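The complex appears here without one of its protein chains, the remainder shown in place.
For reference, chains read A, B, C and D in written order, and residue numbers begin at 1 within each chain.
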Amino acid sequence: MKRNRRMKSILVLSLIFIIAFTLVGGCAKPTAPAPSPAPAPEKSDGPAQEIRFDRNIKIGIVDTYTGPPTVYTYDARDGFTLAAKEINAEGIHGAKIEFVTRDEEFKPDKALSWARELITREGVDVLCGFMSSASALAVSEYVKDEKVPTVVWMAQTEKITGEAGHRYIFHVIPNTRMSGRAAARYLADLPYTRFALVGSDFEFGHAIINTFWKTMTELNPKAEKVVETFWPVGEPDFTPYISAIRAAKPEVVVAAPGGADQIPLTKAIGAAKLAEEMVVYLHIGTDHAGLVALGQEAPEGMYGSSPYHYYYPDTPENKAFVEKFHAEYGRYPNFAGFNGYITAHLIAEAYRKAGSLDTEAFIDAFEGLSINSPVGQVTMREYDHQLIQPFFIGKTVKDPGKDYLIATDIVMISGEDAIPPLEEIKKIRGE
Amino acid sequence: MLNVFSKLTKGQFFSFKLLIIGIVVLILLFAPSYLSRYYLYLVTLILVTVLFATSLNIPLGYGGLLVLHQATFYGVGAYAFAIFLKQGTLPILPASLIAPLIAAAFACFIGWICVRLRGLYFSFLTLAMGQLVWAIIYRWYNFTGGDDGIHAIPVPDFLRSGSSVFYTTLIVVLISLLLIYIIVKSPYGLTLQAVRDNPQRCESVGINIRNHRLIAFVMGGFFAGVAGVLFVLLERSVAPPMLFWTKSVEVLIMVLLGGMFTFLGPAFGAVVVIGMMTFFGIFTEYWLLFLGSIKILLLLFLPQGVLGYIEEMMAKSAKKIEKGEERGYAQG
Amino acid sequence: MLEAKEIHAYYGLSHILFGVSLEVKKGEIVCVLGRNGAGKTTIMRSIMGLTPPRQGQVIFKGKDITRTPVHKIAQMGMGFVADNRRIFPDLTVEENLDIASRGGQQKGAWNKEKIFTLFPALKNITSRRGGYCSGGEQQMLAVARALMGNPDFLLLDEPTEGLAPLVVRELMEQIGRLREEGLSILMAEQNVRSALKLANRVYVIDRGEVRFQGTVEELEANEEISKKYLLV
Amino acid sequence: MLRVENLVKSFDGFLAVNGANLTVHEKQIVAVIGPNGAGKTTLFNLITGHLVPTGGKVIFKDREITGMAPHRICHLGISRSFQLINVFPQLSVFENVQVSVLSHQKKVLNMFAPAQKLVVEETYNILEKVRLADKAREKTASLSYGDQKILEMAIALGNYPELLMLDEPTAGMSPEETKATIALVQELAKKEGLTVLFTEHNMNVVFEISEKIMVMQQGRTIAQDLPDMVRANKQVQAAYLGEES
Partner (left out) sequence: MDFLTLLPDFSTMTSQVFIGLSRAMILFMVAVGLTVSIGVLRVINFANGTFYMLGAFTAWSIAMWVGGTAGFWVALLVAPLVVSVLGLVVEAGLLRRLYNRPRLLQLLLTYAVVLLFNDITKIIWGVDFKTIEVPLKGFVTLFSNVSLPSYNLILLASGPLVAFGLWFFTNHTMVGKITRATATDREMVDALGINSKKIFAIVFMLSCYLAGLGGALIAPTTNIVVGMGITILVNAVLVVVVGGLGNIWGTFLASIIFGVGESFGLLIAPRFAIVFPFAIATVLLILRPTGIMKSVW
C-alpha cells in the first residue's frame, strides 16, 4: 500500500517535471542557433576573397520512423548521415552540417507540428525528409509562409513541384510524372500494343498510371488498354487481380504498387509465373529493398524500375559510395539511401556556391545547381525545383553470387527524357 | 508533497481551484509576449486538444458512454470547414459556425443509431461507424482530396500570425469550456450524471435516458467539431489520419490519464500527453517505447487519472482537517 | 474442525463483519441465522477466502487459512455451496460435476454414481445445461458439485432460498444424510424453522455481529432473541 | 386507479408472471405478498415499464400503459422504489432527490441554469418529510443502510406520484427502523393522499398497514382480498403461509 502511494507520487512528480521542462524551454525567448565559435574571417587580399561562415548549417529531417515505410526512411537517413560526414570532413566555408531527426508516424498533422518545431525552435536552415505525400504537401504550404527551403526526398507526388510548387520547395526523387513518362518511353520501344494497367488505389498509384498512359498513347497511338484496375492499399492477396489480368490477355502489364504492396504483389506475380507469359513492369520493382526481402522468390525476367541500383552504373563514383555505405552500415543502399546521400551533397554544394547562409542566396544557388552523383550528373531544374536525375529500368535475373535477384540489362532513361517539359508544368500552374 | 492542501477546508479548496485557474488564464493571456513562436504554437495546439479531449468527456465522463471514435467528429468538423474555405462556398465566419453543426449532425445520426445499444456494443458500433466515415473520406478524392488531404486552406490574413491564431483559439476554447461547464452543472448535466450512475433508476423517475445520452453524444460531437475548426485555423491542412481510430484512442488516453470524473481532467491529460510526446519525440528515437511505458505505469497506478488523483489527495486532506481526523480512511 | 476468531470483513470501504467468532466441531451441523443483509453470506465468503477478512483468523484443521488462496482452501477439504447456487449455466449437469471431481480412485470417494444415489433426480438430467435446470435441481447440483471435491467440511449458504416447501424438505433430509457420511457443515439460513430441525448448534447474526450462540433448545427458549433478530 | 389484467411475462419460456390480476383503488394501501420467486418484483417491473409484458394489460387511470417506456409511465404519476438499494451513489443525498424533482418539473433538459439553485425548496420539503433533511449534503454512500432505503423512497416521492410503488421497503431493516418506516408510509399515504402498492416479506407489517392484500404464487394471483379474508384463505395458507407458521 505504501509502496503504491510512493509510486504514485513519483509518477505525478516526474510528469510535472516533464511538462515543466517542455514548457519552460519556451520561456527563454528566441532560440536562434547559437553561433559556434568560428574563427574570425581571415583577411585575404587575393581577388577571390575566401568566405567563412560564422556558424554551422542546421538541417532538420522529418520522416516516418515507425511502421512499414521505415525500410526506406532509415536508408535515407543513413545516406544523409554518410554524406554529412564526407561534407564535414571538408567543411563548407569552414562550417559543418548538423542535423536532427523527428518521427512523424506517416501523419500529416505530426509532420506539420515537427516542421514547426524544427523551424521555430531548433531554427533549422533547411528542412528535409517526408515519406508521406500528404505530409510533404502539408509542410510545403507551411514552409512557403516561413520561407524555409525544404527538400522532399521520398514522397513521389508530382504535385510537390507541379501545382503546389513554389520557391521554397525542392524535390529530390523522380516524381510520379517522371516515373510514368520514363516507363512509357521504355515500353514504347517494345513491339507491344495491349496494355494492362494496375496499381495501388491511392493518389500515387493513380498518378503514375495516368501519366504513363498519357505518354504512352502519345508515343504509340496504337496502344490499347485492355484492363485497368486498382487494389486497396495493404491488399493481402493479389490472386484475383492476377486472374483478371490473365483473362484480359494483355501483352504488357504496368503495375504501380505503393509501399508495402510491392512485396506481396511481386510474390503473386512470381507464383503465377506471369512474367513468363507477358511483359510485367513494376514501378520501383527492381529496387534493392524489395528484391533482397524476396530472396529467391522474386520472379525472373520481370521488368522493374528504380532511381538507383547499388551495382549499376559500374562507375568508380558509385562503387566508392556503395563501399562507404556498406562499410558504415553493413548493408547495401536502396534508392532511398542514394536519395538521402545526394540530398546532403546538393545542399552542401548550394551553400558552397551561394557563399552565404542567407536563405534567398541559398535558393538562388540551388536553382540550376548540378553536381556529380554516383549515377552521373544531376541537376536541380531552375523553374520547378525538380531534380533532373536518371531513371533505371531493368529486368530481374538470378545472380549466382547472391541469395537475391538483381536487375540486369539496365537501361538508363536520362533525366531530361523523363522530366516533363517546362510548358507542361507552366500549364499546370496556370502560368 | 501535497501537504500544502491539508490546511484548506472544503470551501477554501474550491476557491483555491478557482485561483489556480485564474492564474493559468492570466498567464495564458500574455503568452505571446514571453513565449517563443514554437511554444506559442505548441500551447495553441494544446488548447485545441484540450477542447477536443473535453468534448469527449461530455459523453464519456459525464454520460458514461464509452465512445470509441470521437475523432470522427473532430475530423468531420475540420474537413467541413476546410472544404467550405477551399471551395470558397462560405465566408469564414459562417463556415466556422456551420462546420461544427455538421459535425453535430453526424453525431446526431451516428448517436441516434448507437444509443439504442448498451455498453460495449455501443462502443463498437461507434468504432465501426467512425471507421466508415474515415474510409469514405479516405477514398472520395474529388471531394475530400483522398489520402493526400486538403492543404493550403485559404485562411484570411488577419488569422495567419501565431498570436492572432493563439488568441482566437484561446477565446473560443475558453468560451467552449465555460459553456460545457455551465451545461455540466445545469439540471441537464446533473441528470446526465444520474443517468451514468444508474440508468434504470433514472427511467423510473421519468428521465428519457436515450434522449439524454443522445444529447450528450451530439454535444460532444459539436465541441469536437469546434476543435476541428480551430485545428484548421492553426494548421491550414487536413488529412485522413485525423479521423483514423488510433487518433480516438490517443484522445481517450488523454481523458483517462487526466481523470474522466473531473471537469479539467481531460484538459490536464491533453497537456500531459502532448507534453510527453513533444519531450520524448525530441530527445529519443524510441519515443513510443517511453510513451507506451509511461502510459502503462500511469494507467496502472493512477486509474482515476492524474488530476483525479491530485484532487482526491486534496479532498482527503481537506476532509481530515474538517473532521479533525476523526476516522482514518481505509485505502482501497 | 473450523474456527473463526474475531474476523472483520469489508466490501471496499464498507465494514460488514465486526469481529465474528464461531466454531464448528467435527460431525456437527452449525447454523448461522439472521435476516437479509445481516452478514451471513459474508461470513461464508470470509471463511472460504473469497472475501478474506482484514482482521482476525480463520483456522481450518489446525491451520491458519486466513490468507490462503481460495483454491488451496478448497483442496484442503472445504466445499462451498454459494447462496444463489452459481451453477455454470453453459455446462451440462454432468460437466458441472466432472470439472469439480477431485476424488480419484480412493475408497469412499464421491463419484457420479454415489452422487446419483444421494440425488436420484440428477441422474435423469445429466445432459441438460445447468442454466435450464429448475431451482431445486440447481440446488442439488450445487451441493453435489461441492461433494465431488470430497470435502469433509461443507459451507452451505442459504440452500433453501426460493425453493418450494416440498423440495426444501427433501433437501434437508439429504443434508442430514451428509452428516451421517461424516461431513461437518456450516449452514447459513433465513428459513429458521427448517434449519432448526437439523442443526446441532446455532449462531444468530445481526449487523455483522454475533448476537446469540447456543443449542437449538437454548434458542427456542430465548424468545427475545427470536423476536428481535429473526422475526419469528 | 390501477388495473392489471391477466399479465404474463416469460423469459426464454420460463413464465415468471403467469396471469397476475390486481385492482388498486384510489388512496388504498395494497400489499402484494408471496414466497420468494413468486414474481412480485417482475410484476412491479411490468407495471412500471422496465419489462415489456408478453401478454395481458396494465391500465392506469383508464389509460392503457402496457409496454410504455418507464419514463413516460412515471410522468403519468406512477413512481417506485426498489428492493435492493438503487440510488445514485456518486451524488449527494440532496442531488438524489433533486434529480427526480427536476424530472417531475420537466426541467431535465434545461442546460443553462445552475442546477444548484433550482428546486431547492421542493427538494428540502421532501427530505424533511422523510426526515433526511439534516443529511442532505452527505454522500449517499456514507448513509446507513436504513437511511438509504428511506432515500430510495424519497426519490420516488420526488416525482409527486399518485401511485407510489414500494418494493420491500423494510427489507433488511432492524425492528425499530421497520416500525418507523411503516409509520412514515402510513403518514405519507394519509397526508399526501397517496395510493400505495407495496411488496413485503414481513407479515406483521403487511397485516398492520394494508387495506387489501394480493397473494402471488408461481407467477399467478391466487387471492386478492381484505387482510382478514386472505388470512382465512385455505389456499393461501397451504401455498404460502403454511411453510412459515
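To be clear about the criterion, a contact is a pair of C-beta atoms (placed from the backbone, for glycine too) under 8 Å apart; a residue touches a chain by one contact, two chains touch by 3 or more.
The shown structure was predicted, so the numbers you read here are calculated from the model rather than taken from an experiment.
Participant: Which visible chains touch the chain that is not shown?
Facilitator: A, B, C
Participant: Using the touch definition from the top, which of C:A9, C:I29, C:V58 or C:A74 touches the missing chain?
Facilitator: Touches the omitted chain: C:A74.
Participant: Looking at the full complex, which residue from B:Q131, B:S237 or B:T262 touches the chain that isn't shown here?
Facilitator: Spelled out, the listed residue whose C-beta touches the missing chain is B:Q131.
Participant: From the list B:L28, B:L179, B:V249 or B:I282, pick the residue that touches the absent chain.
Facilitator: Of the candidates B:L28, B:L179, B:V249 or B:I282, B:V249 is in touch with the missing chain.
Participant: Using the touch definition up top, pick the residue from B:R139, B:K185 or B:R210 that touches the left-out chain.
Facilitator: Once the missing chain is taken into account, the touching residue is B:R139.
Participant: Among A:I57, A:M154, A:V254 or A:L294, which one is in touch with the chain left out?
Facilitator: For the chain that is not drawn, the touching residue is A:L294.
Participant: Which subunit A residues would touch the chain omitted from the figure, given the whole complex?
Facilitator: Counting over the whole complex, subunit A touches the hidden chain at residues 66-68, 70-71, 74, 201, 227-232, 234, 236-237, 239-240, 243-244, 247-248, 260, 262-264, 267-268, 271-272, 289-290, 292-297.
Participant: For subunit C, which residues reach the chain that was dropped from this view?
Facilitator: Per the touch rule, subunit C residues meeting the hidden chain are 48, 50, 69-71, 74-75, 80, 82, 86, 88-91, 95-96, 98-100, 102, 145-146, 148-149.
Participant: List the residues of subunit B that touch the chain left out of this view.
Facilitator: 66, 113, 116-118, 120-121, 124-125, 127-129, 131-132, 134-136, 138-139, 245-246, 249, 252-253, 256, 286, 288-289, 291-293, 295-296, 299-300, 303
Basically, only the chains that are shown with their structure count from here on.
Participant: Could you tell me the least number of steps, going only between chains that touch, from subunit A to subunit D?
Facilitator: Shortest path length, in steps: 2.
Participant: From the centre of subunit D, which other chain's Cα mean sits the farthest off?
Facilitator: A
Participant: Would you mind checking which chain's mean C-alpha position lies nearest the centre of all protein C-alpha atoms?
Facilitator: When every chain is reduced to its C-alpha mean, the one closest to the whole-protein mean is B.
Participant: Averaged over CA atoms, how far is the centre of subunit A from the centre of subunit B? Could you give it in whole Å?
Facilitator: 37
Participant: Whole-Å distance, subunit B centre to subunit D centre, using C-alpha means?
Facilitator: 41
Participant: With centres defined as the mean C-alpha position, give me the subunit B-subunit C separation in Å.
Facilitator: 51
Participant: Sort out for me which residues of subunit C touch subunit D in the complex.
Facilitator: So the residues of subunit C in touch with subunit D come to 13-14, 35-38, 135, 161-162, 165, 168, 191, 193, 206-207, 228, 231.
Participant: How about subunit D: which of its residues touch subunit C in the complex?
Facilitator: Checking each residue of subunit D against subunit C gives 35-37, 141, 145, 171-172, 174-175, 202, 204, 242-244.
Participant: Flag every residue of subunit A that touches subunit B in the complex, lowest number first.
Facilitator: 1, 4-5, 7-9, 11-13, 15, 18-19, 21-23, 25-31, 65-66, 101-103, 106-109, 112-114, 116-117, 119-121, 133-135, 137-138, 140-142, 145, 157, 159, 164, 201-203
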